[in-house]
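And then subunit A:
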Amino acid sequence: MEELCTGLCSVLLESGADPGLALFLSLLVGVLLVSGVPLITVILLIWIERKVAARIQDRIGPNRVGPVGLLQTIADMIKLLSKEDITPTAADRVLYNAAPLVSFASVVLLWAVIPFTPFHFGVDLEIGALYFVAIASFGTLAIMAAGWASNNKYALLGAFRVVALLVSYEVPLVFALLVPVLLAGSMSLVDIVNAQNGMWFVVLSPLAFVIFYISSQAETGRAPFDLIEAESELVAGFNIEYSGMKFGMFFAAEFLHVFTNGIIMAILFFGGWMGPLYYESPLIAFAWLGAKGGLIYLTTLWLRNTVPRLRIDQIMAFNWKFLVPLSIANLIVVSFVLKALQELALVPRDLLSASFGELLPTTVVLLLFNGAMILYLLGILRKRGREARREPQNARAEFAQPASVAGH
Partner candidate 1 sequence: MAPLWMYLAVAAALFSIGVFGVLARRNAVAILMSVELMLNAVNINLVAFWRYSETSTDLLLNGYVFTAFVLIVAAAEAAVGLAIIITVYRNRRSVIPEEAAMLKG
Partner candidate 2 sequence: MELNAISIGFVVFTIFTLGGALGVVMTRNLFQGTIWLMVSLFGVAGYFVLLSAPFLAAVQILVYIGAIAILITFAVMLTRSIARIKERYIRTAPSFIGSLALFLILLLGVTIPIFGAHSPESIPEYVASTRDLGAALVDENGYVVPFLLASVLLTAAMIGAIFIARDERS
């Protein structure tokens, strides 16, 4: 993008345009190009999601409109456009209308920092990884505003639960995010990808990836953490009063967020555009990123359609008593082992220029420690599971009083 920008800028300048105007126009073109990617993808994503869900549930899915149902989303959009848009009398009109916009915009904004290829990206901010976390917090506030502005008990309750879930899972997410930042020694996403030239970070710290994966599944409100649409408990959750296109916007934002998280994970842990022949052409690099992100995205769909929803107390206990301590322990172990290796001069300090061979000892040691941690964790989980099975009486008693658990 930067290349294109300077190109366009100079062309405009040569044709005698005002420098400020030329810069503005080239920036505008850049914004439209970058934001075009998510906007076009989201139409495809809804189709993919429905197709995959259908296949998992032994159905065919959309297949009437267009070839293999590809135009189904367009048809749905036209349907949504012609739907009546009801704003409840009791609602706070301004916030009620602004919430879906902010929710969708907060996801689109993430794409500003995503490096598509080594030379094509919106911007390469020095604080890229932090930008990702900071922008995501607008989405949380939008859900809160939607729930409050609807002035409906169920909406407010749903919003409260979702927000509690989102903020809780942000803690392990950020701790897991610190690991790639620490390994690359930079928050810039371009630097993080470049630092994986020798070795992907998922090999150096698989545990960080697993934590990030689980908590981003929760951040997007997907099963088993799909309190966002707990139909059986909260009618529909925070968006109960929304209808027509505004309701559609919340859904589009969710679909896009899941895919965006897949892309982010590909960048942070799977080397982004890296892959055979990526330097030959930007298209190949872009294809690598898309393929990795898409694969991760498909696994989240698989997970979503396979596992049941957890109760809110289980979700919270899992986060605060398992995932958060684990993510902190993981950060400490990774940083400790790496620092020890650095002090013993077994590792180059700068991963950016390190080759595969130089990184091999680090990889082996880090993997050993990670493996030991994973084995230990599996032991804990197994013990917990056995205890839970040994006390079916308690479990049943708990189940018989959902009010005490699921009350607001």
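Basically, contacts are C-beta pairs under 8 Å (C-beta built on N, C-alpha and C of every residue); 3 or more make two chains touch, one makes a residue touch a chain; residues count from 1.
The candidate set was assembled so that all candidates are chains of the complex that A comes from, given by their letters.
Here the structure is a predicted model, which is why all the values come from computation and not from measurement.
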**Message:** Considering only the touch criterion given at the top, point me to the candidate in 1 or 2 that touches subunit A in this complex.
**Reply:** 2
**Asked** Which residues of subunit A touch candidate 2 in the complex?
**Response** 20, 92, 95, 125-127, 130-131, 133-138, 140-141, 144-145, 148, 156, 160, 163, 167, 170, 185-187
